[in-house]
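Okay, here's the structure, questions in a sec.
Let's turn to subunit A:
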Amino acid sequence: MVSTNEQSTSKNSWEPRIVAFFCNWCTYTAADLAGVSRLRYSPNARIIRVMCSGRIDPQFVLDAFSKGADGVLIGGCHPGDCHYIEGNYKALRRVQLLKRMLKDMGIEEKRFRLEWISASEGERVKTVINEMTEQVRELGPLGMPERFADWDKELDILEKEINRKGETVDA
Partner candidate 1 sequence: MQLPIPTNVHSDESHKVEDIKKVVRRIKFESELDHNFGEHIAEKAYGQKLLGCIQCGTCSATCPLSHYMDYTPRKVIAMTREGFKEEVLNSLTIWLCASCYSCTVECPRQIHITEIMYALKREAIQHGYYPKRLTIPVLAREFYKRVLKDGRNTESWVLVSLYLHTNPFAMIKEAILGIKLFLRGRLTIGKERIKRRDQLHAILGNTKGGSQI
Partner candidate 2 sequence: MHGNGHKEDIRIGFYVCHCGHNIAGSLDVKSVAEYVKTLPGVAVSRDYKYMCSDPGQELVQKDIRQNKLNRIVVASCSPLLHEHTFRIAVEKGGLNPFYFQMVNIRENVSWVHTDKKAATEKAKDLARAAVQRVFSHKPLEPKHVKINPDVLVVGGGISGIHAALTLANAGKKVYLVEKSPTIGGHMAMFDKTFPTLDCAACILTPKMSQVKNHSNITLWSYSEVTKVDGYVGNYKITVKRKPRYINEELCVGCMDCIEKCVYKEGKTPDEFNAGLSKRKPIYIPFPQATPQVVLIDREACIEFKSGHCKKTCVEACDRNAIDFKQQEETKEIEAGTIILATGFKTFDADKVPYYGYGKYQNVYTSLEVERLVNASGPTSGEVILRNGKTPKMIGIIHCVGSRDKRTNRWCSRTCCMYSLKLAHLLKEHTDAEVYNFYIDMRTPGKAYEEFYDKLLEENVHFIRGRVAEVTDCAVRPEEEGKLIIRAEDTMIGIVRRVPVDMVVLAVGMEPKEDAQDVRRMFNISCSTEGFFLERHPKLAPVDTFTDGIYIAGACQGPKDIPDSVAQAGAAAAQALSLIDRGEIELEPNTAFVVQEECSGCRTCLTICPYNAISRDEEKQKAFINEALCKGCGTCVAACPSGAIKQNLFEDEMIYSEINGLLKLTSTECC
C-alpha cells in the first residue's frame, strides 16, 4: 500500500504535481490548440485523455491524490456542449459532492477543480493550468503517500522495541 517515489522530493525542489483529466472533444482539443498556438504554461499538469468528463470516476480523483498528486483538474465541455449530450452534467454533479467530501477529509478546496474549456479555448487551458499550479504551490505538497508512511510509523514501534530488547538480551 505504501508507495515510495522514485525521485525523492526535497522540500525546496518541490514542484506541484497536477493530474488533469481532459475530455477528448473539448478540453483535450483545447490543450492541442494551446500547443499549436505555442502558448506557454507551467509544466506541472499531466493530462490523461478520456472520451468524456462523464467517464471520470471519483475513484480516479481519490486515487490520484492517494498516489501523490497535489492537485486534480477535470476539464470538460461547457454546459450544453457535451459531445455526448450530458456527460458533463454528470461530471458536475459528482464533482459537487466529491468536493464536499474532500473538504470533510481535510483536503483543501483549491486542490480539486472542474473547468469547462471548449475546443477553441486554448488560452483558457493555459490560464487554468497556470492558475492552479500557483494555487497548489501556495498550498504546498499534499503528499498523501508520505503521510501514509508517516502514519504507519506508529505500527512498527512495538516491533522495534521487541527487537531492541532481543538485541540487548543477546548482548
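The candidates came about this way: all candidates are chains of the complex that A comes from, given by their letters.
A few remarks follow.
Here is the rule we use: contacts are C-beta pairs under 8 Å (C-beta built on N, C-alpha and C of every residue); 3 or more make two chains touch, one makes a residue touch a chain; residues count from 1.
As the structure is a computational prediction, the values presented were derived from the model and not from experiment.
Contact annotation for this complex: of the listed candidates 1 or 2, subunit A touches only 2. Note for the complex: subunit A touches candidate 2 at residues 1, 3-7, 15, 17, 19, 24-26, 28-29, 31-32, 34-36, 38-43, 46-52, 54-60, 63-64, 67-69, 80-81, 83-87, 90, 94, 118-121, 126.
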